[in-house]
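Yeah, one chain of the complex is gone here, protein chain that is, but the others are all in their spots.
By written order: A and B. Residues from 1 in each chain.
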Amino acid sequence: MLFYWDIAGVFIFAISGALAGRQKSMDFWGIYIMALVTSCGGGTLRSILIGDVPPFLFTQPVYLIVAAVGTLFARFFPSLWDMFSREVSVLDALGLGIFVCIGTDIALDHGLSWWAAAGLGVITATFGGVIRDVLRNEVPLIFRKEIYATAALGGSLLLMGLQSVGLGQQWCIAIATVATAVVRLLAIRYAINQSSS
Amino acid sequence: MLFYWDIAGVFIFAISGALAGRQKSMDFWGIYIMALVTSCGGGTLRSILIGDVPPFLFTQPVYLIVAAVGTLFARFFPSLWDMFSREVSVLDALGLGIFVCIGTDIALDHGLSWWAAAGLGVITATFGGVIRDVLRNEVPLIFRKEIYATAALGGSLLLMGLQSVGLGQQWCIAIATVATAVVRLLAIRYAINQSSS
Partner (left out) sequence: MLFYWDIAGVFIFAISGALAGRQKSMDFWGIYIMALVTSCGGGTLRSILIGDVPPFLFTQPVYLIVAAVGTLFARFFPSLWDMFSREVSVLDALGLGIFVCIGTDIALDHGLSWWAAAGLGVITATFGGVIRDVLRNEVPLIFRKEIYATAALGGSLLLMGLQSVGLGQQWCIAIATVATAVVRLLAIRYAINQSSS
């Protein structure tokens, strides 16, 4: 189940990266690399920082494939993205939540303290977007969108809090993911410190 | 033999990086760091990604020296670069090919799958240029020059194909390098999706 949400998050983030590349009139390869770094860059940086190399991107082909599908999707059906912008926002917010939970848990598995795990959860969820913005030569959006990183940090802390009271792992991840997504979506709804992403 | 081609590739890529720094009126150190990251950045990133640390740049002084010579060359004889632009293109294309082969083979030596080795071959050959462009505050050229990455990917796959049919290692590398370079040069010749680099 976690795996499928991870894949869904990669897919959504890949489309967001591919569209960002498209705006800068990149060619197919450029757009694909944008899709890859946006969806897998945060997790790859986490892997490097905790010495968990080679990163998953180089051991499991599924990520390359999902990012390629997202790239094709962004290339041929960019208008669908606008048409379903509400659904896209929900999926994007859930992707943020699931990435935070995965990053936090992997850091804990590697023996890091809770505060370091929270940091790596936030990095996992947000640094793909930072690299995306650096590559397209813009000041990273996340640095000007407070609620995005705050939602991620809150989700990571909530996950560890729930785990520490002994709740089942599936429930912890589900609740923390949804809570992260809800905070994110409320921020969009009420336009708190928010651009269009 | 492979070693000398590697050095030749580093030299050419270093000059290209130094000239890119010069255009942004960097000082001597800036230009030298540009030469270093352009020529060794891709290989260093590959080393980090597969856990092969410290990277060669910090264990073999020859790369620092070759990049320094390239920097001096770019500083004092920039006009030679224009005068011999045809020869420079050939060397640059051969450098691309040899970097792809080296990156692919090192990844295979570390037990990665063929598709991951192809990815690391492309990263070895192209990410020095990506870092160069990020540092001089431009959208990476490679993202808008399809044929460059395509030639690298093709070279990596050809190398592994030749190796799988049992051809001698020297021949595999020679053929894959030349094939990569030829694709690259044909793309320049017929101006397919190409800037001046």
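By our rule, a contact is a pair of C-beta atoms (placed from the backbone, for glycine too) under 8 Å apart; a residue touches a chain by one contact, two chains touch by 3 or more.
Values in this document were obtained by computation on a predicted structure and should not be read as measured data.
> Which one touches the absent chain: B:112, B:135, B:174 or B:188?
B:135
> Just one of B:48, B:72, B:90 or B:178 touches the chain that is missing; which is it?
Of the candidates B:48, B:72, B:90 or B:178, B:48 is in touch with the missing chain.
> Pick from A:134, A:167 or A:185: which residue touches the chain that isn't shown?
Of these options, the touching residue for the absent chain is A:134.
> For the chain that got dropped from the picture, name the residues of subunit A it touches.
The missing chain touches subunit A at positions 48-51, 110, 112-113, 115-116, 119-120, 130, 134, 137-140, 142-146, 149-150, 193.
> Which parts of subunit B are in contact with the chain that was left out?
On the side of subunit B, residues 21, 24-31, 33-34, 44, 48, 51, 53-55, 58-59, 61, 64, 134-137 touch the unshown chain.
Definition applied: only the chains that are shown with their structure count from here on.
> Angle of the rotation mapping subunit A onto its copy subunit B, from a C-alpha fit, rounded to a multiple of 5 degrees, please.
120
> Just how far, in Å, is the C-alpha centre of subunit B from the one of subunit A?
Computed from C-alpha means, the inter-chain centre distance equals 31 Å.
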